[in-house]
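For reference, the structure I am asking about is given below.
Complex shown without one protein chain; remaining protein chains in place.
Right after this comes chain A.
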Amino acid sequence: MNAPFRLTRRQFLIRSLSTGAGLTLALYLPGCGREAESGAAGPGQAGERVAPAAEFEPNAFVRILPDDRVEVVMKHLEMGQGTFTGLATLVAEELDADWSQIVPVPAPADPERYNNLQWGKLQGTGGSTAIANAYTQMRQAGATARHMLVQAAAAEWGVPAAEIQVSKGMLSHADSGRTARFGELAAAAADQPVPDEVLLKEPEEFSLIGTFLPRLDNAAKLDGSAAYTQDIQLSDMRVAVVAHPPRFGAKVKGFDAAAAKQVKGVTEVLEIPTGVAVLAADTWSAIKGREALQVQWDESGAFRMSSEEILADYRDKARGEAAVARSEGDAAGVLENASTRLTAAMHMPYLAHAAMEPLNCVMQLTDDGCEVWNGEQFQTVDQQNVAKVLGLKPEQVKINMLYAGGSFGRRANPHSDYLVETAHIVRAAQERGPVKLVWTREDDMLGGYYRPFYYHELEAGLDGEGMPLAWRHRIVGQSIMAGTVMEGGMVKDGVDATSVEGAANLPYAIPNLEVDLVTTELPVTVQWWRSVGSTHTAFAVETFIDRLARAAGRDPVDYRRGLLKDHPRHLGVLELAAEKAGWGRPLPEGRARGVAVHESFNSYVAEVAEVSVGDNGRINVERVVIAVDCGVAVNPDNIRAQMEGGMAFGLAAALMSEITLEDGLVVQSNFDGYEVLAIDRMPEVEVYIVPSTEPPTGVGEPATPVIAPAVANALSVLTGQDFDRLPLRLAV
């Protein structure tokens, strides 16, 4: 999957490929007709179905090979979320290709052609945007290719284009009996003018969208042949392992490399800004070399707080000044006079992403810049940051996008931390050969860029019927966006949008409302983690609304129903999940249900958890029913997979995962300390998708934040306790 290729920008071209059989032709199709030749318009150009091609920058997503393969160029990273399959579905649908002829090909880094359309001139994968931003673009690319194939067939067969049928990779003309495979017409289609506009299908015409399709990456991931960064082996490549400071804010004072250099296979020991790198012929020798390395750390500026001290500090800071994220009515005044007042204070720990593939990167200086091999999630930012270190222009940083063994946000680092580290090693190295940076699991888990630690305070006032009149929500924590290139766009008036998302956009109809934020600064590095702000806000909001319902003596589904009248999509998933879960029906002794509903990334998810507590005090989540509204369901099976897996990712954080600090040292360094979900804790899961014709929205993240509050709410029913922290702990 990592076969390199280049596409010439702003050109529609025929490229010669030399194969064993001789000269063959390939067809590149830009998904847009900006350079379209005149008179090339497609049929039926009026009406809503015409996609305005001129909205898009020139790009190239489809390549039809003479052997009938249809290569679909992937601008987004496949890190498990099913993007390759999803993007290819869109192309294949409009192209009327056969699914078996589709081959995914990773795109080169290019912010002009392969940018994320929701992010401006920036290529990258995240925020559950892949299908959402590329839905029309990829369909248009497929439709453009189909149109040109049809025109080519019409010319060759001397029949009207309108009489040509296309189905499963075959063109046919009924009256003449002529047929042709895509590959047979590739060369002729390449001579056809690119249409200005193309006709896209109506949903009822879909034959692939909405159906079950096998993932395109199944085969390679079942026989060990799928290439991840960790698997790249280049000739003369050295493996680098870096000794990092044990505390945030510490740096290298000095080091003794003598013993490390005695280790067989070690080639170099280099000081770099982030520590001391040991380079060796293989991974094991590099690890052993680092074990032998003696480093003295300058800890004069080191961070030495514990998690308990951070919590105490955040409680103090919650008494101070806050920046307002949303304010309606007079929350403070109404709370003062409310007959019933409820308050809560909650905290959530730092969390590591802990993808199965620890961080790594391969880099090599070349005659015209540098070449990178990486599970690449943030092309444009990484090009800029790597170029800065190496004194190159961003476009001189050539990136080969490989599969990523998970990421959950970590591989899209605004500072390109591990790529920049690799660049420093490459720059410092004596020899020009390629270097593979390998972070061990310990490096990965101790290395920061965590979901931030947060502290929340909530307060609500109820009327005589128990309905909320006022709601106040204060959030205390570090900003993910501060100090990054996104700060200007994402931090307004002291409010980092990612700190308050899921809280500031509270859907419940409450007349007096205030949500504010105290942003803290600590040297512990932080980053987005699957579902970002919602990872903590959904827990705070959805457990607190349940407390209100209990205080009102109301059923939590019914209570929410009354407050969601203006939010039909929230309501839709809530009703669907409740119905499918058998809400209100009796459960076996010792079991209880809890519910939560939450929107993130414009997708709506409700989850009902059935929970029991074991004799050993263990929280058992027995069954989870999930309802999701993500617009058009492009790949229903993948939506289900992302709901199952995304929910369980959040369940680990609800039940067990936390990064804690003692005297500034991270306590958990591997899976023996940082617990994650294993198969024995995986509940039975049912997923229901709300039928929709709305544009599709993402599914990688939105299931994650909903489970912790659903489980906590079930536990409250079961035990009578309120839950103020994650991971959840039962009072003994």
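Assorted remarks:
Throughout what follows, a contact is a pair of C-beta atoms (placed from the backbone, for glycine too) under 8 Å apart; a residue touches a chain by one contact, two chains touch by 3 or more; residues count from 1.
The criterion applied here is as follows: contacts and distances are computed from a predicted model.
The listed choices are "(2Fe-2S)-binding protein", "Beta-ketoacyl-[acyl-carrier-protein] synthase II", "ABC transmembrane type-1 domain-containing protein" or "N,N'-diacetylchitobiose transport system permease protein"; the UniProt protein name belonging to the chain that is not shown reads "(2Fe-2S)-binding protein". The omitted chain makes contact with just one of the residues A:645, A:664, A:705 or A:727: A:645. Set against the missing chain, the residues A:289, A:358, A:394 or A:477 yield one that touches it, A:358.
Screening A:344, A:632, A:682 or A:717 against the full complex identifies A:682 as the residue touching the chain left out. Touching the missing chain, out of A:158, A:224, A:588 or A:614, is residue A:224.
For chain A, the residues touching the absent chain in the complete assembly are 79-82, 214-215, 217-228, 230-231, 233, 239, 264, 282-284, 354-358, 403-408, 440-442, 637-638, 641, 644-649, 651-652, 670-672, 676-680, 682, 684-685.
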